[in-house]
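My questions will all concern the structure given below.
All protein chains of the complex are present and in place, except for one that has been dropped.
In this document, chain identifiers A, B and C correspond to the written order of the chains, with residue numbering beginning at 1 in each.
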Amino acid sequence: MDERMSMDGFDPLEPYTYRHPTQVAGVVWKNPVGAASGTFKLDACQDFYDVSQLGAISTKGVSPVAWEGNPTPRTAESPSGMVNAVGLQNPGVDDYLVDELPRLKDLGALVVTNVAGHSDDDYAQVVAKLADSPADMLEINVSCPNVTHGGMSAGTDPVGLERLISRLRAMTDKPMVVKLTPNVTDIAAVARAAANGGADALSLINTLVGMRLDTTTGRPIIDNVTGGVSGPAILPIALACVWKVRQALPEMPIIGMGGIASGSDALEFLYAGANAVEVGAAALVDPVAPVRIARQLDELLDQRPELAETLEKGSSWK
Amino acid sequence: MDERMSMDGFDPLEPYTYRHPTQVAGVVWKNPVGAASGTFKLDACQDFYDVSQLGAISTKGVSPVAWEGNPTPRTAESPSGMVNAVGLQNPGVDDYLVDELPRLKDLGALVVTNVAGHSDDDYAQVVAKLADSPADMLEINVSCPNVTHGGMSAGTDPVGLERLISRLRAMTDKPMVVKLTPNVTDIAAVARAAANGGADALSLINTLVGMRLDTTTGRPIIDNVTGGVSGPAILPIALACVWKVRQALPEMPIIGMGGIASGSDALEFLYAGANAVEVGAAALVDPVAPVRIARQLDELLDQRPELAETLEKGSSWK
Amino acid sequence: MSIQTTQFRPTEQVVAQAQAEGKRPGRRTAKVSAALSLEGGAARLLTVRDPYAARTASAGQFVNLYAPDPSAMLPRPFGVARTDGDELDLVYQVIGRGTAALARLKPGDEVDLLGPLGRPYDLSRPGDYLLVGGGLGVPPLIAAAQALSQRADARAIAVFGYQNERFADPLVAASADRTLSISEPEGDVITLLDRFEPQLDPARSAIISCGPTAMMKAVAAWAAARSIPAQFSLEERMGCGYGACVACAVDTVDGRLKVCADGPVFTGEQLGWTNA
Partner (left out) sequence: MSIQTTQFRPTEQVVAQAQAEGKRPGRRTAKVSAALSLEGGAARLLTVRDPYAARTASAGQFVNLYAPDPSAMLPRPFGVARTDGDELDLVYQVIGRGTAALARLKPGDEVDLLGPLGRPYDLSRPGDYLLVGGGLGVPPLIAAAQALSQRADARAIAVFGYQNERFADPLVAASADRTLSISEPEGDVITLLDRFEPQLDPARSAIISCGPTAMMKAVAAWAAARSIPAQFSLEERMGCGYGACVACAVDTVDGRLKVCADGPVFTGEQLGWTNA
C-alpha cells in the first residue's frame, strides 16, 4: 500500500527480464518506457544504468549544424514542475552520426533520433542525413517552445505541418514519429495533419509555455523569458491530450509523455490510449527513474493481462 | 526567511487596513486580491471571514436559467493541482439577483458577476438582466472547458468572440471583463479580439483541459471524462499568458489568476503585468487563503513603492 | 517565490481568533497524539489534538485532513470516529497517495485540518438506534455510539459488516449497548439485521448508516419495508469540503445538494431510497 516502501528492493542494475514488450509503428520496444528527448545524455546516464534496459532512448534534438542554445539561466522551478529554455543546444547531426548514435547502438539501445529545425529545409537536411543511419526511429520535433523560428510554430499550423511531414516522409523509410505540442486550440486537428502527412506514430506532449519571475527583482528568471513547463504538474493535461488524439485517430501509435514519475502514472497513459511512454523531467531528478518506472509498470501489467494483450494497439479505456 | 513561520500571527478576522488599493477598468479594489469565480460561495465563505475584506468577489457563473451541472464525480486530484468538471451548476440569474447578489452587496463586497452561457443569446440574456443590478463589474466567462456548448468554444475563436463582446458591450455600461482560456494557440489574438469587441478588462486564465484515470479500473475518474486543471501546477502557464497579453495590450487592465497560493505568487503576477489577481483552488483547501494572500501581498508591496505606484497600470517587468 | 498552499498556523491561535469574532476557524495545524495500526493493518487510527474540533464535532460530521505533502493538495475527508477531551480519533484505510502520507505520521508530527464539517446525524429521538455500517463507513457510527452512550433514553446497537478483519469492533464496543458484526464470507449487514429483527421494535427504532452505496441502499430498502426512519451518510469526491465549489453534488428530492455542506447525512426520504 505504502508506495514509499514498494521499491525498497528496486535495483536498477540487477538483470531484469521485461515481460511486457510493446510495439510502436512496427518497432518492438522491450518495455513500454523510454527516455524522453532532451532529458537523456549518454555520457551522463550510462554511468548510472545500462541504457539498453529501456524501451527506447529518444535523443536530444539534432539540428543540421551545431546550435549553441539560449543564454543562461535556462531553468526555473514551478510547483511540481520545472520550466526550461535550453533552446536545443546540440552538436549538430554530423557529430551525432559519428559520436552519440553509434555509441548508443553499440550499447544495445533502441534509438529514436529527435530531429530539430528552424525551417522545413533544416528538418529535411537532418532527415536526409539520418535516412541511412542506424537510428531505429525518427522523431520530428515540431513542438519546441524555446527556439525562435521553426520549433513550435511548425506544430501549431496543421497545413504547414502536413506539408512538412509529407516532404520528410518521402525521404526515408524509417518509422517517423511526429512530436506534438499541447500549446494549440485543437491537438486532434494537428494530429490528423501529421497523420495525413504520413506520420507512423505521434509522440505527445512536448512542454507547455510557461514562465517564472523573481519577486526580488521583478524580472523573469529564465533569460529567454518564457520556457517549457514539464514535470508532474502537466500530467493531467498530457493525459487529456493523449486521450483526445486516441479518440480522433483510433489506429495511430502514440508515445505518451508529460509528468510521468511512477509506473502507475505510465499505466494511466496506457489507459488513456498510449502504446508506449517516455520519462522526461522525472529522470532529471533521479537518473535511474526511467528504469524504476519501467520495472514498476512491468509489475502492474502482470496484474492486467487484458491490457498487456492490447498494449500494442494503444488500448484506451473506451 | 522560513515562510512557514511568516504568517504565525496572521489573523483573518482582525481588522486590517489595506495600504495598496488597485484599479481595474476604473473600479477601485481595496486591495489587488479577489476570490476567483467558482471557488467562492457566500454561505460557505462568510462563515470563515468578512467578505468585504477582499479586493473583489467573482461569483460563480450565472446562466439564464438554473443549470444542474455535470454528474459526479466532478473532481480529481493532480500533482499540485486539481481537475474539476462542475459544469457551471448554478441557480440561474433570477435567483442570483434576489439572493446572492443583494446579500453580497449588503456585506460590502465588491462584486464581479461571472456570466455563463451555452450560446451568444444566453450571454445576452444574462447581461440584460444584470445591466441594472448592483453588480460592480461583469465577467464574461467564454472559457469554461466543462460545458458542451458555448463555454470554452466561445473563447477560442477570435472572430466569434469579438462579435459576442460587441453585442454585450452595447447592452450595458457596467465595466466588462472577459475571461480568457489558455487552451488556445495564441492567447494574444483572443485578447485582442475581446479588446476590439469592447472589453474593459481581461481576466486570465481559466482552467486547462485535463483528465485523470483510475488505474484500478482503467476509466476516467471524472464522469465528464475531462475537466479543467487549476491550482499551483498551472502557475507558470498562467504567468506566461498574462505576460503575453500584457505585451500585446499594454493598456488593458488584467486580472491575473492561476495557481496563486501566496502573496509572493500574487506579486509575481503583478510583475508579469496584472493589475489585480484572483485566488481559486487555494481557497478550496483553506477557506481564508484569499485573505491571507491579500495581507501577504500588502506587506510585500510596502517594500516596493515603485510597483505600488504603477499598480493600476499593470506594471510588467518591461 | 513561494508556492506553498498553506502556512503553519497553530490550532489554538486560529481557533481563539475565530471564536472571538463568531467565525469558524479556517485550516490550521494540529499535533498528532497517536498513530496506530488496527487489527493487522486493516485500518489505521490517528489521534489528533484539536480542542475545537474535538469539543464541537457531532456524530456524522467529518474533518478535512490535508496530506503532509503540498503536491497532494485536495482535502482528505474523514468521519470523526471518537472524541476525548481535546483529542479526536480518525479511523481510515490507506487508499492512495494522501492516506499513504498520513500513515507516515508519528506522534508529535503536525497535520493540517479543517472542521468539523457537514451536518451530523439527528439523534434527538429517544429509542433504539441501529448503527449499520460497512467497511470504512463505520467511523461516524462509532461517534454515534459514543454520543448515545451518554443518554439514558437511547440505546445503540452496532451492526457492522466487514470484508475481513473486524477492526472497529473494539472501538465501538466501548460505547455501544450491543455490537453485532459479520465479515464477508459469512454474510452482510442485512444478514445481521434479519437475525436481530425479532428483538426489534420498529416503532421506537431508527437506523443510521454509513458505508458503500450498495449496502446503504439495501439497508434503506430493509428499513422502508419496516417503516423505520433511516439516515445515511454519503461519500463523494470533494474539492473543498466546506461548501464553496459544488464538486460534491447529490440528487435529492430537494434538488441537487452538496454532500459536504447539506450532508453528508441525508434521510432515506431525501435520497428517494424509500422503496422497500
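Everything that follows uses one rule, which is that a contact is a pair of C-beta atoms (placed from the backbone, for glycine too) under 8 Å apart; a residue touches a chain by one contact, two chains touch by 3 or more.
Everything quoted here is computed from the prediction, not taken from an experiment.
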Listed residues A:V24, A:V62, A:V86 or A:V225, member touching the removed chain: A:V86
Residue, one of A:C45, A:A238 or A:M257, that touches the chain absent here: A:C45
Residue among C:P10, C:G96 or C:P202 that touches the chain left out of view: C:G96
Subunit A residues that touch the omitted chain in the full complex: 3-8, 10-14, 38-41, 43-45, 47-49, 60, 68-69, 72-77, 79-82, 84, 86, 89, 221, 231-232, 235, 259, 261-265, 268, 281-289, 292
Residue ranges of subunit B at the interface with the undisplayed chain: 1-4, 77-80, 212, 214-215, 232
Missing-chain contacts mapped onto subunit C: 1-4, 69-72, 96-97
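Operating definition for what follows: only the chains that are shown with their structure count from here on.
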Overall pattern in which the protein chains touch one another (line/ring/star/complete/other): complete
Per-chain CA centroid nearest to the all-protein CA mean: B
Top-ranked pair of chains - ranking by C-beta pairs in contact: B-C
Subunit A-subunit B separation of Cα centroids, rounded to whole Å: 34
Distance between chain centroids, defined by C-alpha means - subunit A, subunit C (Å): 45
Residues of subunit A engaged with two or more neighbouring chains: 78-80, 212, 215, 232
Shared interface positions of subunit C, touching two or more other chains: 1, 3, 70-71, 97
